[in-house]
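All protein chains of the complex are present and in place, except for one that has been dropped.
Lettered A, B and C in written order, each chain numbered from 1.
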């Protein structure tokens, strides 16, 4: 059963030079995540370049991940579809292929009304037994799931958590005040993770964890055991890297970081292209400085 | 050959109660457009609920439209895809099924860099002989195609026009100053159409035309023959209706207007739902008042 | 009596090297405006660096302007105050020193509610016999005066006009549809002036007119006599210069243009400083290109 807490990497999809799935490198990365002690694997998010994957590729990725993790941690599938019908179908497939939970975005490519958004989420929730985390990211996806909308949606027992990406950190306190433990909160913005967890978030759906799993897990564990000062020290070191997550080119940024730590390649699928020129240099320099100053992690 | 001027309706897709294509009602609407004297038909845009259509449905719609218009006016296909590969494929299909031109949006669901956006557009342009109109709508789709980007893209001879939806009407003047007749401009925002055409836009990719084809064509023709005062009179009457186009629920709004003028149904595909409650009443009241005060059109 | 139509320059305040009022250069500029046939003079707006003037300087500027124009055109005073009391006082002073009308901004440095904003405007209107133009610029001043707010404010008979600076050009049509001739509209955004007047605006509170009075007046007159094509030609030439008005550094930009046309100096009052480095070069180059290509104006 999914606990909806801890560090859950939103993993990248690995491609070969020939633009096919690179399952070998994918396994290397997932294994590194498991070794570091993550609490779940999130597949098919923005970082996974989900919008460019075929149905077949999605199936393969789920099955492969399920095989690698061997029930050590739950596999969570992100659903980001353009029709209610396709979303329900994706939920069925996720369950069938072995996923243990769903992360669901509002409808894609249409700014639905509150009523339509609620109807959409409810329809999917009612079609599956899997527990669900709502992905609330109005900055990138325009639709905000307000607390009033959650109030209504929580009638669905399997809606269990929210991936909080509003950038409005006060939401952590608002949600805790209103829903207590009924709705778990996972911070979805790398640069707000420490603050969010100190304010009560239960976990962190993380990005730079793809390249730096041990450091990410260390911050989480230190915060949860009250060793704030140590957590803050790692977090400050980590921040220039974490800022790479807050960019439309986060996939390219993080893949470049994965190359530097030996657990990924830079290949992306067009229209995405690898970083170019001055921007590539800027990002590489941040990564190199980060690796040079990499902190020795405390025993936790 | 497409002239990239005049009124081009971005038509809605008609669905039956059972959520299948309603080709009969579709034909009624297209015929009304042709009777009113439109200069082209744009398929598969936002108004066509393109993001919810299957590949098969898209093929049927193109073939059906080509059959109805019988070369009286060109059929233009909107391309809004998530990968370069899929966009090129869509261009091939459009050509194969009889389209005479393409309207192309930047990549969907990814805020590409300027370089990636240019690369994307060029790759599609190079893969087809069809003439192309770039759809520039940074408000709804986040990516802006700047004039510097156009400068580079115009090396592709088949990039011929821009659907101007930046809401920055000064762009009409900037484009004319910089590219003269090399780049035709079609206004893509109903509420700015008259002003845009008076400032030099060559045409209007229109929305409310779906329900009011004669009035839309009349405004265009009056402006082009210098009968500004008459055009302005119709435009002022039309404005409360045209504002229905500037809404995330434009599909539902316009379908409701089509019902009122007898050339459409209200059926939409989920996650879209028909308008609800107070909002539905508000829109209906605008439509009813518009129809009540419908102006007698001058002979042009 | 003010007609609230035609071209009204929002004039700059001229300073000497010693940061005192340069009334000599001020007179040169005002005279150039009158020679070009402007329909009013607006004092004390953003362009006049009003927020940096002392009460005494404001009085001198009004009296001086009244003396120069000798009732040929009305002198309009902009009121932009932080308290209701100060605004009423400013209105009294304006009337006393010879102004014929007021332009009024919402309260400065406080984002008032709709109710407070209406109360503020009404209090000033009731305290004076001068006719009033409301300056509606939510982009720069945060407070939007909506049409519903105007509905209530128009109970004050001396509220006569609006300086439309919302950037939402559709507002021209909305206002005409709702208030007809009860509320005159003067476009307050240089880059939207032609479109606004073609859509029904009665005049233009202009910026670049400070340096180019003849061209500005020509555009207005050509539009009003239906010679759209000629107006458009001048407008297109003018646009790169007009864009200098759409900048936080509009004062510095326009003063630099005034230097180039011989009717001003570059002196500004700190915190404003003259343009620096690359930005100064960019602006100068636009001005030089504009002057080089200056069109021969048609006889109107």
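Of note:
We adopt the following convention: contacts are C-beta pairs under 8 Å (C-beta built on N, C-alpha and C of every residue); 3 or more make two chains touch, one makes a residue touch a chain.
This structure is a prediction, so every number in the text was calculated from the model and none was measured.
The chain not shown here makes contact, within the complete complex, with A, C. Summary of contacts with the chain left out: across A:198, A:259 or A:297, the touching residue is A:198. Not every partner is drawn; the one left out touches subunit A at residues 169-170, 173-174, 176-177, 191-192, 194-196, 198-200, 226, 228, 232, 235-236, 239-240, 243.
Although one chain is not displayed, its contacts with subunit C can still be listed: residues 51-52, 80, 82-85, 107-113, 115-117, 119-120, 123, 248-249, 269-273, 276, 279.
In the analysis below, only the chains that are shown with their structure count from here on.
Rounded to whole angstrom units, the spacing between the C-alpha centres of subunit A and subunit C is 51.
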